[in-house]
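Heads up, this is only part of the complex; the chains shown haven't been moved.
Per-chain residue numbering starts at 1, and chain names A, B, C and D are given in the order in which the chains are listed.
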């Protein structure tokens, strides 16, 4: 899987859900979630302005981790759970 | 996949879940979520009136990103994860 | 798919998850969510009494859009994603 | 499908996920959600004491509708979406 530079306007970097390993698949899940956030709020200053309270509030982190879990379910299914 | 103009009254632009690439599929997931929002609140002024606080509140953005993740799971399954 | 009149006491109008198109499937997902709401709170006056703040609060709309996304996942699977 | 009387101590009335129709399946999804609630809080007086504010708060109703949507996804899959 080729990863393109982290460009907030791209929604699926590399334009593929296929990864070599679960670790890479998990990283893709995190990337997908982050790129959605960038797409909704492209102004990085506003986004980072809100971040200090965000990443110190356990509930906010859990909510973000929930999104990653949902994205990972899709990526894992796409890769047939890296079973073979 | 033909995309019809962004018309809030249409729920599934193009009337198809099939896309050529994951990138297009992700864009469709975002569109599906947005069109549901327009369907629930068709008055764009009210919708945009609420937007400033919405898109600067990290928790609101995470909630929206969660919906996109769920929509994308469906679109990705519809496209057999663009495996072939 | 035959749609019966919008009767809050019916949970699945038409008593089928099969639709001709994704657009109709999406409409069914919205209907399923709305009929659950009517089932929980059958008094339309109370329901509409709460609506003004509801549909102008972005977080509430996102929560509702989330439910539609979950219902649509089921309807789309039922229709094999309208692939054929 | 035989429905046993609505007994809060039973988790799956009829002890089956199979129903004749989507309408019955939807009713089962509502029942499953309600029986979980009864299991967590068996004291009906406390449960009903909290209900007035619950069922007039749109966000609470949407949260409950979300649970029904998740239960229905399972029931619908169990019944192969009543396709045949």
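Simple rule for what comes next: a residue touches a chain if its C-beta (ideal position, glycine included) is under 8 Å from a C-beta of that chain, and two chains touch if they have at least 3 such contacts.
Since we're looking at a predicted model, the values are computed, not measured.
Copy number for the full complex in this structure file, with 4 chains shown: 6.
One rule holds for everything that comes next: only the chains that are shown with their structure count from here on.
Mostly differing positions are employed by subunit B and subunit C in their mutual contact, as under half of the interface residue numbers are shared between these two copies. Per-chain Cα centroids separate subunit A from subunit C by 29 Å.
Multi-chain contact residues of subunit A (touching two or more other chains): none found.
Under the stated contact rule, the graph of chain-to-chain touches is a line, running from one end chain to the other without closing.
Every pair of chains meeting the contact definition is listed here: A-B, B-C, C-D. For subunit B in complex with subunit C, the residues that touch the partner chain are 10-12, 15-18, 32-33, 36-37, 39-41, 46-47, 49-51, 53-54, 59-60, 63-64, 66-67, 70-71, 73-74, 77-78. Residues 21-23, 25-27, 30, 55-59, 61-66, 68-70, 72-73, 76-77, 81-83 of subunit B touch subunit A in their complex.
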